[in-house]
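On to subunit A.
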Amino acid sequence: MSEATGLTKLGMPKWGLSMTEGTVVQWLVEEGAELGKGDEVVEVESEKINNAVESPAPGVLRRQVAKEGEVLPVGGLLGVIADASVPDEDIDAYVQEFQATFVPEEEEAGGPEPETVEVGGKNIQYLKMGEGEGVPLLLLHGFGGDINIWVFNQEALAAERTVYAIDLPGHGGSTKDVGEGDLVSLVDVVEGFMDAMGIEKAHVFGHSMGGAIAGSLAIKHPERVQSLALIASAGLGEEINGEYIESFIAANRRKEMKSALGLLFADQDLVNRQLVNDVIKFKRLDGVDEALRKTANKLFPGGKQADVPDLSNVEVPMLVVWGREDQIVPVSHSENVPGHARVEILDDTGHMPQMEAAGQVNRLIGEFLDSQDD
Partner candidate 1 sequence: MARITYMQAINDALAQEMERDETVVVFGEDNVGGTGSPGEMDAWGGVMGVTKGLYGKFPNQIFDTPISESAFIGAAAGAACSGLRPVAELMFVDFMGVCFDQIFNQAAKFKYMFGGKAKTPMVIRTMYGAGIRAASQHSQALYPLFTHIPGLKVVVPSTPYDAKGLMIASIRDDDPVIFFENKVLYAVEGEVPDEAYAIPLGEAEIVREGDDVTIVAIGRMVSMAEQAAADLSSDGIEVEIVDPRTLSPLDTDTIYESVENTGRLVVVDEANPRCSMASDIASLVAQNCFEHLKAAPQMVTAPHAPPPFSPSLEDLYVPDPEKVADAVRKTVGQGVAS
Partner candidate 2 sequence: MTEVAGAKELSKEELLDAYRTMRTIRDFEERLHEEFATGEIPGFVHLYAGEEAIAAGFMAHLDEDDYIASTHRGHGHAIAKGCDPKAMMFEIYGKQDGLCHGKGGSMHIADLDKGMLGANGIVGGGPPLVCGVGLSARTRGTNQVAVSFTGDGGANQGTVFESLNLASAWDLPCIFVIENNGYAEATAQAFSSKGIDIAKRADGFSMPGVVVDGHDFFAVYEAAGEAIRRAREGGGPSMIECKVNRYFGHFEGDAQTYRAANEVEEVRKEKDCLMLFRRRVTSAGLVKESELDQIDEEVKNYIDECVREAKAAPEPTPEHLVTDVYASY
């Protein structure tokens, strides 16, 4: 379909591989409002999570095409953004043409699928996005997480480079054999993954436990790490919410898991049925509880972090992002980073800023990458 000059489509986003449609929860701005790029425009609910759709370009919100409560397929028209000078007739013509010609993507078609690579004799699952020339980027999830925690970020970061989200051992679709289950073995796996994929050097971004892995990799192999982004990171102090770790491992029923996951978010509405079900489904796979137990025993014995790598000599560019409401790793740990690191504390955000404040995090990371000029 034709994109009329000066018109920007606000479409139903695809958050994660399984998303086929979303429900419009609430418009966050009125028709006629001035928008900057990245401003939150409308709240959408997928099966898995609620999030705000951001304006892809500056302009005026000229039409709220989708009504609150309406269900749209991925790619469906939420609204139209355009300069104030574009005539109303052009907007209407665009909407009319779009609705007449739009065909939702087939459920099966398109989109990257997770792949598997053997690292040290064990299967590691990863999701690859983007093909740009930039230095590749690795995303490392935290304890109990998987590639899906990057659902709002990976595509946004993949415009100029290849972004790999990795399932660490014991997590997601990767081997349930965690080996020693300690930080060293996790760092070895990431290093082995880079070898297996032919990645010499990468931006290594980690969330929580993944941050500790990223930091340790930068200490061990500074030549292989272009930059670090540490999000609500472990490895920067001793404290961690041991009760969360324990309750996450123990939870085998939806209710238990829901209350455990509630600790991750400032906004409890984000812990919806699908999120809880997904985590429970993972937890029920044979070998997962043992893998998590072993990893937790090594990394968080007695409710403390066993490894606090010394980052003081790490010179690569570093971005540190934290939610002020983090109940898992205290926000005060953001102070324990080298002086050159850029530190960003986000209000009304818990332990999962990359999900709960996805737009802000993507913007911060975008700026961070741009500033490196790689």
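As a convention for this text, a residue touches a chain if its C-beta (ideal position, glycine included) is under 8 Å from a C-beta of that chain, and two chains touch if they have at least 3 such contacts; residues count from 1.
Candidates were picked such that all candidates are chains of the complex that A comes from, given by their letters.
Just so you know, these numbers come straight off a predicted model, no measurement behind them.
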Query raised in the report: Touching subunit A in this complex is which of 1 or 2?
Result: 1
Requested in this report: Mind listing the subunit A positions that touch candidate 1 in their complex?
Outcome: 173, 176, 252-254, 273, 281, 284-287
